[in-house]
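Encoded as structure tokens, the structure appears first; notes follow it.
The complex appears here minus one protein chain, its other protein chains still in place.
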Amino acid sequence: MTGPKLIDPYGTPAGADPRGALQSITLDLDRTEGESVNKMKSTHLEPFPDPVLEVPDDLKRSVIVSSVDYLLNWARKSSVFPLQSGLACCSFEMISAAMARFDLARFGMEAMRASPRQADLLIVAGTLTWKMAVPLRRLYDQMAEPRWVISMGVCATSGGPYYQSYSVVPGVNHIMPVDVYVPGCPPRPDALLYGIMQLHDKIRRYSLNGQAAGRE
Amino acid sequence: MAIKTQPVTVNLGPQHPSTHGVFRMRVMFDGEEIVDVEPVFGYLHRGSEKLAEERTYTQIVTLTDRMDYVSSMLNNQAYILAVEKLAGIEPSPRGVWLRMIASELQRIASHLVATGFLLQDLGALGTPLIYAMRERENILDLFEMLCGARITNSYLRPGGVFMDAPAEFWPALDRGLGDILNTVDELETYLSGNEIVFSRTKGTAVLPKELLINASITGPMLRASGVDWDLRHRAPYDYYDRVSFDRILHTASDNYARYWVRVQETRESVKIIRQCIEQIEPGDVRPSFDEVPRLIRPPVGDAYAAIEGSKGELGFYLVSDGSIAPYRMHVRASSLINLTLLRDMLIGGQFGDLFVTFGSVDLNMGEVDR
Amino acid sequence: MIGLGLSRGFAVTLKNFLRPAVTEQYPDRHVGLIGAAKAAGMNPFQFLVKKPTDSLKAIAGLATVPVAVKQSPRFRGNEFTFFEDRCTACASCAKYCPLGIIEIVSVPGKIDAQEGESYKLEVFDIDIGRCMFCGLCVEACPYDALHMGTGFERSKYVRDELIITKEELFDAPKRPSSFYRPQFEENGFDPFKETIDDHHDAGRHERPSDEDLKRKWVDER
Partner (left out) sequence: MTTVWSGGALAEAIEAFAPGSVESSAGSDVWLKPESISTVCEGLKIRSEFKFDLLSSLTAVDYIDHFEVVYHLTSLPMNASAVLKSRVGHGRTEASIASVVPIWRGADYQEREVWDLMGIRFDGHPNHKRIMLWEGYPGHPLRKDYVTYDQSIASTAPGAADSLKGAE
């Protein structure tokens, strides 16, 4: 078995770029990325309004609104698959919530999906920086509707301890509409579970609202 | 017969199931061989060092928690040592013992996380990680008894800790230490003899020790190459000169050695905690507010204090201008500096080894980017 | 021998398979007839006779009982407990907060401001959408008026609802955590079972009376 060849970037032959094959060509890629970050920072100044469901009073009392809708929402609520998108400290509480002691699988969230195409729920777990906001918005756009967003922890909710920082988004609702805010820094896994139960309640109410689920 | 292929550049991350957070790599492959790697940082750069310039010395403790979020207590300890050095504070003995216990517990938790995630990267989906995290939960419960929080503890204060341990902590700690030893034994039984782990980790990403030292790499990575360098032993801070422990060394300097050193170090940490429990003495856990006021105003000057963190030398450099907030705070982040040799480790290796090597470095994005 | 290490590993997995589960069944767990009867505080036969529908549910496996999460009394939850009678509106908490999220507005109290500076609280808002629950405000409070709470169920659909106002703090059941409050630990207070109603039980230092304040601020000056 052979180990990797050790390279010495300062012993390269004359004429070759000392930075290696890749780093000599990536400055342009970095510039393009920087432009998109700057663009996002200059355009996402106002937060999105929170998508609140107003359930009319007369519908609240009626038992059967639409059985099909009810069934559909029950099925949706029982199989919300979250995207594996830990950003910072809160991601460790999210992982803890998925592990043996708190066991997210009890809520029908059997697996954290690695691909946004297979996920219904984006748990923004941790501090969102402007540099990360561009990929995160792209992940959100790639998720199929109906989709929901939980802002986990105060960093995602408002910037939290880093509110005044030069590189942190002051609240993920500047980037995408948020359904449930979970306070805590980081929230205990139980607090996250409570937030998920609130989301379940919300999903159930879509049928009463007469609105297609997951649309703003 | 060698097959010629066109090199192709692949972007991994920042959101990737295996990148331990928001890390991004541009990797150039030739077939399955890695030709070149460029790490891209900064997806979690939160500006802690700038924010620290407008907070008081006690308030900054909360920022250090969130820096390396799997070893908050160790961050607290490094920062508090720097403040005590800067302001000339004499800590209370009981507080020092308590923070040694807390930081050794945190080191165990951090090593357990590192091991669990390394095996996750090896393809052992779930099981080893679940076992490691189950044990970590017990340690987090102990932290909750001490300070009321699981991850972002903010337990330490200049001169000691903010509150004494409750009565139920000591029996729980004793029980927990036994559990930890059992778990480590189990880990060794099912992993250290496992043929798959052997064939995936032995002999991959070997680094010579001269290169490691030259690249400022410290901690378990350096000890896995046979260099006996542990700040707890070579430059004892707190009361580490009053406890005895073995330094774990391995000479292979490959992925297996790095993993092995971490697993063995958890046992040494248990040994240190046992000695701390024996030697801890009653008394106050922090100096009174007459000696160390809430608003500390250190004299003009600078101080650098480093501890042996879970990932290497974790240092804080503080500059004071005599006011209640530091003029400048700099963190010597071991995770960032340990990545210096990532290219050397990966180039020439296979695609399958990429995340194993990456996991064996044990980095934490909160500390890399700060 | 190839495979020996693997089989040893599987033996450990098997051993763990037989261990009791560590999962905490928050928020509730399913119970049978006996469990449901125990939760209702009677023996199964009584339960069967007195509540036939509930016991049928329990036999069918549909009955649940709420489960409290295992937490330490020092747990810093996502809320606060506040005793207005102990507060002097000194704003120590606001000054000590690293984020400056505690908003305090006070007006001169019942004594004339000229002769004794007793202040009355008008606004006391904590924005828990930005709070990191570090507990420094609780540490700073000189008269033990502010405590960490132990509740954590505070998820909201709207960002603005995350602000805790003074009224909400007063009306909430007072379950203070024993974080930085050693007197609770000495008394054996369990925040998950009991509440504190009287502000006298809450602290080490009583709030000075108006007379004391007057003496301190006016007569000694």
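In this document, chain identifiers A, B and C correspond to the written order of the chains, with residue numbering beginning at 1 in each.
Keep this in mind: contacts are C-beta pairs under 8 Å (C-beta built on N, C-alpha and C of every residue); 3 or more make two chains touch, one makes a residue touch a chain.
As the structure is a prediction and not an experimental result, all values here were calculated from the model.
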item	value
Chains on display which the left-out chain touches in the complete complex	A, B
Absent-chain interface as seen on chain A, which is shown	9-10, 18-19, 23, 27, 30-31, 33-39, 41-42, 45, 130-131, 164-167, 170
Missing-partner contacts on chain B, residue numbers	41-42, 45, 47, 49-51, 54, 211, 213-218, 227, 229, 234-236, 241, 301-302, 304, 306, 313, 315, 317, 319, 327-328, 330, 332, 336-337, 339-341, 369
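Quick note on the criterion: only the chains that are shown with their structure count from here on.
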item	value
Chain pair with the greatest number of C-beta contact pairs	A-B
Chain centre separation in whole Å, for chain C relative to chain A (CA means)	28
Averaged-CA centre spacing for the pair chain C and chain B, given as whole angstrom	31
Junction residues of chain B - those touching two or more other chains	62-63, 134, 137, 152
Multi-partner residues of chain A (each touching 2 or more other chains)	100-101, 161, 185, 188
Footprint of chain B on chain A - complex, ascending	1-7, 9, 20-23, 26, 29-30, 84-89, 91-93, 95-96, 99-101, 112, 114, 126-127, 129, 131-132, 135-136, 139, 161-162, 164-168, 185-186, 188
Residues of chain B that touch chain A when the two form their complex	7, 9, 14-17, 21-22, 26, 28, 34-38, 40, 42-48, 50-51, 54, 62-63, 66, 69-70, 113, 129-130, 133-134, 136-137, 140, 150-152, 202-208, 211, 254, 343-349, 365-366
Sites on chain B touched by chain C in the complex	55, 58-59, 61-63, 127, 131, 134, 137, 141, 144-149, 152, 154, 162-164, 166-167, 186, 189-191, 193-196, 198, 294
